[in-house]
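Below: one structure in structure tokens.
All protein chains of the complex are present and in place, except for one that has been dropped.
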Amino acid sequence: MNTLIIGDIVGRVGRNILKEKLKEIIEENKINLVIANAENAAGGNGITRKVADELFEMGISALTMGNHVWDQKEIFNFIDDEKRIIRPANYLPNTPGRGSSLLNINNIKIGIINLQGTVFMQCNKNPFLSADDEVKALREHTNIILVDFHAEATSEKIALGHYLDGKVSCVYGTHTHVQTADEKILSGGTGFITDVGMTGPYDSVLGMDKEKIIKKFTSSIPVKFDIAKGPAQINGLVVNIDENTGKCIDIYRINKNYI
Amino acid sequence: MNTLIIGDIVGRVGRNILKEKLKEIIEENKINLVIANAENAAGGNGITRKVADELFEMGISALTMGNHVWDQKEIFNFIDDEKRIIRPANYLPNTPGRGSSLLNINNIKIGIINLQGTVFMQCNKNPFLSADDEVKALREHTNIILVDFHAEATSEKIALGHYLDGKVSCVYGTHTHVQTADEKILSGGTGFITDVGMTGPYDSVLGMDKEKIIKKFTSSIPVKFDIAKGPAQINGLVVNIDENTGKCIDIYRINKNYI
Amino acid sequence: MNTLIIGDIVGRVGRNILKEKLKEIIEENKINLVIANAENAAGGNGITRKVADELFEMGISALTMGNHVWDQKEIFNFIDDEKRIIRPANYLPNTPGRGSSLLNINNIKIGIINLQGTVFMQCNKNPFLSADDEVKALREHTNIILVDFHAEATSEKIALGHYLDGKVSCVYGTHTHVQTADEKILSGGTGFITDVGMTGPYDSVLGMDKEKIIKKFTSSIPVKFDIAKGPAQINGLVVNIDENTGKCIDIYRINKNYI
Partner (left out) sequence: MNTLIIGDIVGRVGRNILKEKLKEIIEENKINLVIANAENAAGGNGITRKVADELFEMGISALTMGNHVWDQKEIFNFIDDEKRIIRPANYLPNTPGRGSSLLNINNIKIGIINLQGTVFMQCNKNPFLSADDEVKALREHTNIILVDFHAEATSEKIALGHYLDGKVSCVYGTHTHVQTADEKILSGGTGFITDVGMTGPYDSVLGMDKEKIIKKFTSSIPVKFDIAKGPAQINGLVVNIDENTGKCIDIYRINKNYI
């Protein structure tokens, strides 16, 4: 089965380009399942009920999150009841929402795990040990497991890939908003990429207006960021998984700039 | 003119694969100039006189560095006299070595600048403002200027690319050891990539033995890293620059895994 | 002359306790000049015109700031014209406001410098080198110079104290909101303390409601902080300076809990 993973969707620009192009990408790549990172889907910050529904209606089956998960306060109203939204599993106890989810797509069970890095990021539970717990629980139901590791440092991301090699179908990074060119199948059969990239404004800094970010880096004054305007890009990853073994048998990047 | 930029060379594995394959890559891509980031060239940490000479003899014309520049103490003996080794320009005053260099290759003058990021890294001088100074000085001699921005955060790297757009031939990132897939020519004619990647052990975490790095992330005990063994990869970038205008007219990645 | 330095004033609780007790402290300690750190004076975040005037009316002659300086946007309206408000001198070029000021109190010229640390804080200009520039400029007018080093790390603060020893009258730390017990006169005659402490709610975490801060540290959910209620504390430092030499001849802490 072919899974399409979409990198961090940024704002309306990101959602609109998907509305326009997702069907085409699905057909071209014979995609059976689409999931996406949606931590920036609502105006660059977090997600709302309306934005989530907009994405589900496009045919996206599940949304993983990251450090921006709580940016829109209304998420606390629906995250506990929405099985298709998954926040980092290594958050501290008593956090709303779930860190993994088991989907049933055309009678195939697929486990999805979200984890957040700790290097250069807030210190939560150790993501490697949390991954062990989540993988163990999901493998009682399926061996098709996808792991979104939302992290900054390349070392932490690649290390988790090797750590979970042979235990899950794919470990893919998100958060840096820049797609990496290191997609591969590890020796144990796990697909891997350091970062899937970003789906949103092409001519920008991580989706944000570039002049604002430059001002931030060249002054000692706080700067309010705006989402950039102009043409869009879609960054994604196609992972072909053997339904019996859960192994990754093919992996390639989607990198489209609609300029 | 075609410039080949080689991403962080890691240890003997990185040097050996270049010794074997560099000539071939130069020919295939009609390369006129080769430069490399060499901050990890000596056993993963810094550079020695012997390692530098080994790289120069392969046909590499200049070596940029980064946060590992001082790892081998003997560098203090030769960095002031070695015009072809360039350390970050935004280091504090009274630091040995130089932050930019003007090469003369076949009667073409080429300026090379090295800068280090400040996000998630040591705080030195502001790299944007240091870039202004270096670019201004070099442009009195040439409009062909290459900038190695050795930095962690994608936001800082992309912002510097846009900041220098139109003023230099190419801004390329190093340091994360993972090649990104976002090479492009910015609107002002400056080539850009967030990270060129790493030249060294393929089956590794940033060139290091993966079991050691996993141990680091799953325990509270310090772990001594070793360079990984096994097959090698070469990560590079080819930048075709118009010799009259200094603009980038073509940019593409070299991503070879000799597995 | 006896200078009273007041540690970070937090919100209305901090301002009110000063309104009530400052006169008494001034009399008891024969104070000739009062200055304060006011980066948290307006509701815990930054300063307004009204709050600044309230503090000046109490008899405070100058206000130094820190990382919270821009929290209230209206400061941009008056900081350039208000000689008595001093923001960190090592901010990047083109930042509004001034990093040092020369006061004239009863025909005595007093220089005040504000600097911000770089360890565990935003990377601005190097505070040691910026201190050199500011000290040099002020010493053309006076040898009575007070330096508020708004910084997190004890190492950076103590190092600056020794670095400026003999060149200024006193280097005192702010920002951690906890008074340290290491006040001393360094060998060159410069008074020093790592942190003056905080003037605000006593039963709190750095002035903030303790339950909110505990919630922040025990969950992965963002928490909105509130200023704590209840009794107040005044933290300050008295520095007796020889008016001819600018040397510190006595230094002691003010640590009052009105519980």
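Chains here go by letter, A, B and C, matching the order in which they are written, and residues are numbered from 1 within each.
Here is the rule we go by: a contact is a pair of C-beta atoms (placed from the backbone, for glycine too) under 8 Å apart; a residue touches a chain by one contact, two chains touch by 3 or more.
As the structure is a computational prediction, the values presented were derived from the model and not from experiment.
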Full-complex contact with the absent chain, from C:158, C:171, C:227 or C:241: C:158
Contact footprint on chain B, counting only the chain that is left out: 70, 88, 91-92, 94-96, 122, 124, 218-222
Where the missing chain touches chain C, by residue: 120, 126, 128-129, 152-156, 158-160, 162-163, 176-182, 184, 187, 194-195, 197, 203, 205-206, 210, 213-214, 216-218, 253, 255, 257
Those residues of chain A which, in the complete complex, touch the missing chain: 92-93, 118-119, 123-126, 129
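Note that only the chains that are shown with their structure count from here on.
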Centre-to-centre distance between chain B and chain A (centres being mean Cα positions), rounded to whole Å: 29
In chain B, residues with contacts to at least two other chains: 126, 129
